[in-house]
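Note that one protein chain of the assembly has been removed; the remaining protein chains are unaltered in position.
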Amino acid sequence: MVDTISRIVVGCTAFNDKKLPILKKPESLKAPLIELSEIKHLGKLNVRCGKKNRDALGKLIHCNLPIQINQINSKAGRFAISLGPDEYLILAEPGSENQLEKTLNSSDISKYISVVNVSDALCAIQISGPKVRDVLSKGCAIDFHPDSFYKNKAVQCDLALANIVLVCLEENEFIFICRTSFAEYILDWFIDASYEYGIFVSDGI
Amino acid sequence: MLKIKCPFCGVRDESEFSCGGEAHIARPTTDLKLTDKIFSEYLFMKYNPKGVFLERWCHTSGCRRWFNLARDTVSHEIIEIYPMGVFPKTVKGKKAYQANWRRKSKYEAVSKPAKRTKK
Amino acid sequence: MNRLLSHRISSNGAVIDRQKLVHFEFDQKKYTGYEGDTLASALLAHGIHLVGRSFKYHRPRGIFGSGSEEPNALVRLIGDKSSEPNLRATQIEIYDGLIAESQNRFPSLKIDFLSINNVFRRFFPAGFYYKTFMWPASFWMFYEKLIRKAAGLGKLSKKYHRPERYEHKYAHCDLLVVGSGAAGLQTAIIAAKSGARVVIADEQHRFGGWLLTDNDFNINQIPAASWVHETVKNLQSAPNVTCLSRTTVSSMMDDNFVIMAERVTEHLGKKDMLLPKQRLWKLRASKVILATGAIERPLVFSGNDLPGIMLSSAIRTYINRYDVLSGRRAIIFTNNDDAYFTALAIHKAGGFVRCIVDLRVNPKSQIITKVRKIGINILAGHAVIAAHGLRHIASVDIAKYNSGKQAPTSSILHMDCNLLAMSGGLNPVVHLHSQRKGKLVWDERTSCYRPDNKSDEWVSVGAANGTFELERIFIEATKIASTTIMKLAKENNKIKTKELVTVPQIDKDKQNWTPLPTWLIQAGQPHVSDKTAFVDFQNDSTAADIKLAVKEGYSSVEHVKRYTTTGMATDQGKTSNINAIGILASCLNKSIAETGVTTFRPPYTPVSLGAIAGRNIGGLFDPVRKTRMHSWHQSNGAKFEHVGQWMRAWYYPRDGESFQQAVNREVYATRHYAGLLDASTLGKIEVKGPDSAEFLNRVYTNNFADLPIGKARYGLMLKEDGMVFDDGVTTRLAEDHFYMTTTTGGAAGVLSWLEELLQTEWLDLRVYLTSVTEQWSVASLSGPNSRSILTACMSENKNITDDFPFMTMKKSFIAGIPARIFRISFTGEMAFEINVPARYGAALWSHLMKIGKEFNLTAYGTEAMHVLRAEKGFIIVGQETDGTVTPHDLDMGWIISNKKSDFIGKRALERKSMNEPQRKQLVGLLTADPSKVIPEGAHAVLDPNQEMPMEMLGHISSSYYSPNLKHSIALALLKGGLNRKGQTVYIPMLDGQQPIEAKIVDPVFFDKKGERLRG
Partner (left out) sequence: MAKLNIDRGTRAFTRKSKRYSIFSIAKNAASYHQKWQQAWRHAEPKSTYDAVIIGGGGHGLATAYYLANIHGITNIAVIEKGWLGGGNTGRNTTIIRSNYMWDESAAIYEHALKLWEGLSQDLNFNVMFSQRGVLTISHSEHELKGMSRRVHAIRLNGIDSDILSPSEIKKLVPTINIDPNIRYPVMGGFIQKRAGTARHDAVAWGYARAADELGVDIIQNCEVTGLRRNGNQITGIQTTKGFVKTSKVGCVVAGHSSIIADMANIRLPITSRPLQAIVSEPIKPILDTVIMSNAVHMYISQSDKGEMVLGAGVDKYNSYAQTGSWTIPEHMVAAAIDLFPFLSQLRMLRQWGGIVDTCPDASPIISKTDVKGLYFNCGWGTGGFKATPGSGHVFADLIANDRPNPIALPFGLKRFETGYLIDEHGAAGVAH
């Protein structure tokens, strides 16, 4: 029984029943300058914890929690993004989130922290390409100049009418995380906003 | 379109924030047995100065943290940004705090504005 | 003969490309021009001046200026997708296939019926409509129709069309330079060298500003044109500089938030479909330098609106930029030196300058001497007191004129001409400065309003700052640029500050910039001549109108503006405001400074609404949110309703069922067998921390501290004013851990309200809130068969369903899916709310439907849910409440704990008035005719035959047909309702039908004891 279900599940993505992949580009363009795909079932934990327990928590996660806001630490396939003075988003390899959640909630600091599994509440979308900063700047008031939005910087902000966490992986490569129910809207927005550059939306990993 | 320096996220566009109105309003608990009239000063009456105003803002689209802000309601100049539960430090901010009629109101005499305490 | 040649002159090194011929159409006639031409220059090249009719009197009007100041030459561009009215011919770049037509005339430009207004204009003084059209009273609507028809300028195509593409772009920079004239280029190039992030924008299609018009001299020993070319090249090649031509900076707001409209493809005939029509920039600049230049003032005299009368600077521009000589027999009328350059230009271009009429008695300067040498006749101390002509200027009257006395002092000299250049001095373009509430100061020497330059965020430079002599402009620009860089360097250490460039040296004929302000030239009987002395050309307001306004007491600048509509046309008074103030001042015998100035409202020039909306239209206007079960609902024919941003399954019509039939079936099936509702949209919040219980105690009216682990409780939330705000079930998962649910619509509001309380009010409470609304998909399984279905679905320890009391929660696995199962009910039946991680939502749903088949499980939508809960008298926040309803009004006093000393809303509930018996209270209604369903929102009265206005008891908040009771039921909020049970009320209908009779009853219609619920 378990298996039948989990098999059903594999196809399920934040883009609901949108038919992927999608390629939208004007004839005049050879290749699309924007690529977008969902990173499926990435483990996501929302962690609340004060300065006192930050380091202890980092040890348990095997990835130190950033000290400054808008910053991201990564280690062994795990990302720790700071969302606020006492709030962090942990990205973990698919399937590992439940175990991690248990570990944290059974630790001796569990009383002072809050660990909530939000793997399905949020979805992670990767977007890359030479024009990625231009597209983002059509709907996002953040300064995308490489000097001010650089590798390993993360910000929480609005993209058009959706609230997102935006992470810069490389000069032209970003991950952003939004509420699952906004994924379809965001996808439509990107397809429209990328019109002049051409976009390719793939089924993701 | 104001430019607001969120104490945690740095400078962002006004559109990412929401304004919670007047800051430092003491909340009288029920056991204080205030008259309806005095209580209505807490519930409905407003301080609405033309000049420096102490208000609460929340970085809704960012860290979702609340903070205080001293702003001139004519020039829109932001004079001071300071955390919840503490009081303004600038001269203008202090003056604005004292100028507010609530400082003399009966209900504030019995219940004080929220202060930061150890968690 | 090639008509194109008629007014073209030999090349001037102008901005047009003689090699590229362009074909276009104006008023159904075909014409040709060159690439780089504006519609205005191309038409002038064909000797066409007359391009429009004025707003009120429908007087013939010609091309007057050369840029965004143009008041007359408004045309309609006709495209395949749309047609745009009111565009300035002076700003339209022509392209192959461009089609334009003139406006506000019928049937044609030359013969316009409404020009009859001109004949009777004496009967239409300023504000005439305030004084008439009042009798008979009922006729105003009729008069208005006529006025509306006559008013308005261009026409729109009413037919739909997918709006063209408009982009938005956010940008950030250290320095924005507005304008690319001498001042703009000089400041930009300095900033560029400093390494600062610079944006330079100009509304024209090429950089250079006035240096494109006046360039017959050298800058740093090279021709001015080459200097511009070099400088622009350097800017464009600098990585830290963004050059934006065809980009109008339209508004400047708090903290230098700047709106710029970039015309991306409008000027291209065949639109490149890749690019948008326009791009709206939302720029945040640390500092702004306004090098926006100046606009020439017309002179106000009788007949000054005739086609062929143009701004002196415009005539010069058409000659030097577009190789177009607007007329061959020219007269210059001026009060300053600048017009002498126009005289030279006309002379050079082969035109004949009959004379220069200069208001100044004894003008002296290098340029004047030069003009004299050429032998152009200068009539100093003279004025043009009238211009004559039918549809084009034919002649003028000239006389000695005393500006002080405002009267001619000699006999009239009659002189013919076909072009009149006028120059009344220059007005700095201060719009952006005053948009930021910057003050203006009246400068006597240059007789103009210039910015006070007191701000630290922005600064005006050059002509925009009232500095009109080029050599001084360069000095000023260099100085201001460096000081601005200094300030920037303080904030950004990447910026170099060492002296970056030197002041350019120029060899231009010296002019002496002291215009003789003369706001109105009067002659003969002023009250006659004033009537044709136009101040605002587009709105047809004259000197006479302004004098009348003053006479009638409308004497503040704003009153004059509003009474005469001066400066309120689409040019926003760029050429008229200051003249109007001048005339007003002399009427009031005040100085201009005392008279004051009207405020400049954004935008600088009109901004396309399409561009403002950008992409946030159609499907992208507002996100639509769907649950993970959405595709099942869809493929099973569900009809949906919007609840906030969510799309929820409303009902599932089967083969040909009506709305009512489907709902009846769903309701019936749920009561008798089992029903399944997608409840995923309910708000869900994890509440964790040592003080969680205390926190919930403070935000709910009832007690949560004593809630045992694993148990659930319904809670009511109030706002501080005691009014019901939200409700939901909260379950205790652990000592310090709760799982709260909210209404669908209230989810976001509740979370931020609770966060606000924690962060701003109760800073001492140790509680963390996390929204998990979308982490869990929720299927609500309800009805007598629900337990059996659940049991059948359990993959392990099936027996847990045996002992599963009402209002408890259990964790288990359904079909292998980890689930939180709550035994709670909104239908009044035995019910289980099954929460699973969202990724399994779709799977869970179809699995339940599959297993449920043999138990007659029916999917039901929100409508059936509403009926089921109404049968039980359960409220829906937002339907039974509207922000004015207390728990007592809902007869829910039981949910208010007396043990607690305080909770949000407690004190407000204790206000005397909150407990008065006459408040509106929730009751049930049973109609006399069981089949008649009362319309929701209808109001109940005791006496349906009373007169209007009727005494209303209150409104019906919910009303349905209950298939289980075979009776129409309703919930209502009625004055003193609780004490009226048993009484009969009547509900008047809108459509004139008989009022519906109903009895006031208890709101619980079904299973009053709640046995089925606990079962």
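By written order: A, B and C. Residues from 1 in each chain.
One rule holds for everything that comes next: contacts are C-beta pairs under 8 Å (C-beta built on N, C-alpha and C of every residue); 3 or more make two chains touch, one makes a residue touch a chain.
Just so we're clear, the structure is a prediction, and the values are computed from it rather than from any experiment.
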Left-out chain, listing which of the shown chains it touches: B, C
Contact residue for the chain not shown (choose from C:41, C:251 or C:478): C:251
From C:452, C:735, C:882 or C:1002, residue that would touch the chain that is not displayed: C:882
Contact residue for the chain not shown (choose from C:132, C:411 or C:993): C:132
Residue, one of C:528, C:709, C:928 or C:965, that touches the chain absent here: C:528
Absent-chain contact - pick from C:48, C:196 or C:259: C:259
Residue numbers in chain B that touch the chain omitted from display: 1-2, 14-15, 18-19, 21, 36-37, 40-41, 43-50, 53, 55, 71, 73-76, 101
Touch residues of chain C, complete complex, unshown partner: 82-86, 122-123, 125, 128-135, 137, 140-141, 144, 147-149, 151-164, 166, 251, 253-254, 257, 259, 282, 437, 527-528, 531, 544, 548, 551-556, 558-559, 562-563, 570, 572, 601-603, 606-610, 612-614, 616-619, 621-622, 624, 641-643, 650, 721-722, 878-879, 882-884, 908, 911-914, 935-939, 941, 948-950, 952, 955, 988, 990
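The working rule: only the chains that are shown with their structure count from here on.
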Pair joined by more contacting C-beta pairs (A-B or A-C): A-C
Separation of chain A from chain B, taking each centre as the mean of its C-alpha atoms, in whole Å: 34
Of all residues in chain C, the ones touching two or more other chains: 284
Residues of chain B touching at least two other chains: 13, 64-65, 119
Complex interface listing, chain B residues touching chain C: 1-3, 13-14, 18, 20, 27-31, 34, 36, 39, 43, 56, 58, 60, 64-66, 75-76, 84-85, 114-117, 119
Chain A-facing residues of chain C, complex: 165, 167-172, 197, 273-276, 282, 284, 494, 615-616, 619-620, 622-628, 630-631, 645-646, 686, 688-690, 736, 768, 770-776, 795, 813, 815-817, 837-840, 842-843, 846-847
Footprint of chain A on chain B - complex, ascending: 8-10, 12-13, 15-16, 61-65, 119
